[in-house]
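What follows is chain A.
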Amino acid sequence: MNALPCTIYISFTGALLALVAGIRSAATARVVALLTALTSFGVTLMAAMDFVPGPGLQTLINHPWIPQLGIRYHLAADGISMTLIVLTGIAAVAGILFSWNIEERAGEFFAFFLTLIGGVYGVFLSADAFTLFVFYEIAIVPKYFLIANWGSTNREYGAMKLVLYSFAGSALVLAGLLWAYAAGGAHSFGIGDLAAAARHFSPALQTGMFALVFLGFAVLAGLFPFHTWAPTGHVAAPTAASMLLAGVVMKLGAYGCLRVAMPLFPLGLAFWQPAIAGLAIVGILYAGLVALVQDDFKFVIGYSSVSHMGFVLLGLAAANAQAVSGAVLQMFSHGVIAGLLFAVVGRMVYERTHTRQLEDLRKMPLHRLMPFAAATFVLAGLASMGMPGFSGFPAELTILIGTWKTAPMWALAAAVGVPVAAAFTLRVIQVSFFGSTEAKAVPATAVHPLPPITLAEKTGALLLLGATLLVGLKPDLLFDWINPALQSPLFQAMFKGGTP
Partner candidate 1 sequence: MNTLQLCLLISSALFCIGLAGALSRTNTILVLLGIELMLNAANLNFIAFWRFNPAPLPATGVIFVIFAIAVAAAEAAVGLALVIAIYRHQQNIRLQDATRLKG
Partner candidate 2 sequence: MTLSVQHLWLIPALPLLAAAIGALTPSGGRTLAASAAIAAMVAAFVLSCCALVAALADPTANLTYNFTWFDLGTGAVRLGWLLNPLTAFMCVMVTFVGTLIFVFSLGYMHDDENFTRFFCFLSLFAAAMLGIVVSNSLLFLFVSWELVGLASYLLIGFWFQKPEAAAAAKKAFITTRIGDLGLLLGMVWLYHARGTLLFFDGGAGVLEPASLTALMVSTLSCGLAVSTAISLLIFCGAVGKSGQFPLHVWLPDAMEGPTPVSALIHAATMVAAGVFLIARIYPLMEADYHHHNLPIHALTVVAFIGAITALMGALIAVAQNDIKRVLAFSTVSQLGFMMLAIGVGSWVAAIFHLLTHAFFKALLFLGAGSVIHAAHHEQDMRKLGGLSGPMRVTFLTFAVGMMALAGVPFLFSGFWSKEAILHAAHAWDVSHIPLYFGLTAVVLTAFYMTRLVAETFFGKPRSHAAGLAHENPAVMTVPLVILAACAILLSLLAWPTPWLQHQLDPQAHTEPGGLSLMMLSIVLVALGLGAGWALYGRLLRTNASAPDPLAAALPRLHAFLAARMMFDELYAATFGRLSNGLAALADGLDRYVWGGLVNLVARLGQFGGLVNREADEDGLNAGFDAVSRKVRSVGQIYSRAQTGETHGYLRVIALGFVVLVLLVMLGGVR
């Protein structure tokens, strides 16, 4: 448990080592990166073994950092962070396995990758709003380089859009935090201290601060209508980066909302709740509909991510224990499933066929050429449309149950997203993998045999599939962590709309 901060340091060290190893050969860099990710994942699992779920954050390390401003290097974990840290570990390992074919400047690639991972670990472990913010920024910067250097379609545009959005969000967050810090006068950025100070703020003050901080974080969680960075960013990014982007980076935003914005300003939450829920529902339906008519395979998955994150935001907006625990489970679930979908689309299909246009893919008998990819995508698609047995089902079910408690109409409207998700997922499955209706009409010579699926890809896919199935069949694994964490006084006060 106390070794958890090591995940951050291991990742940053690994980034340096990979950079050095990349000078020798790409293969060395890969191995170094994989070992790094595996080590930090191992540390996470070891910590998960002796993690005792309980209410409130369990401090891991707490040092003064900038004492003049009361900023402390304070790392702590509860069930929610544990869930997301495990997700990060899985996503990091899988991402590296799916980048096994990177040859061009591999050292730098993995260095950026691991820096991003280190930053993400840091965000999930921070108990000090300022520390969290710093790690958040660390996580944003490598994204730009990953996309702009190793990306594909329209990569500079996508990278720039993503980073500008992220920084705009960060600016709002920083402004809100500084405002709360200055107005509270507690001389501390600790989340608990800020919350205690914020209790004395007037409702109007809280409303303003909440709007700044929540909006800033929610931009990265893909809140409609600030989601437009997500599809272009996902499409432009190299496979591993899209996996991380959808898998963990969007979770950073949602986590920030849950960890900072909501418990700090419960009155603000109560004020903005209907607006957030409305936007989340619109996002679910809207992104689902947009996904229904995309021509680019990856855009479909990009929009499906926005749609799924809408469920997360809806769960957060419903602000009761069930909805929020469902939202956290959905973060995990979507991280794994979106990673898998992007892996199939970006790595298995695009890098072999060199096209993502559904019209082109329709003509290829892909289910014959790569049965493993087809089977993986079908399973991932089922998971994505919330089929029981996969992690998405208990998550969405819990969110709906919780949301119903707050407002049945929200649940009613959001549930319409379920058939929409089925529609666009089935469409893309049929067109991309099973589209070739006259398989015999295509002459055998016209179809070049595609390179076989490598062991690294299979391992990565099985890792992600295993994770979603395991959690889908036994959601208690994560609920047993999440639910006690939501019992902490901070969250309980938030659920009760600010009355302690």
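Following the convention adopted for this analysis, contacts are C-beta pairs under 8 Å (C-beta built on N, C-alpha and C of every residue); 3 or more make two chains touch, one makes a residue touch a chain; residues count from 1.
How were these candidates chosen? In short, all candidates are chains of the complex that A comes from, given by their letters.
Everything quoted here is computed from the prediction, not taken from an experiment.
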{"item": "Touching candidate for chain A, same complex, options 1 or 2", "value": "2"}
{"item": "Contacting residues of chain A [partner candidate 2, same complex]", "value": "161, 164-165, 225, 227-229, 231, 286-287, 289-290, 292-294, 321-322, 325, 382, 387-389, 393-394, 397-398, 400-401, 404-405, 408, 411-412, 415-416, 418-419, 422-423, 426-427, 430, 434, 436-439, 474-476, 479-480, 483-484, 486-487"}
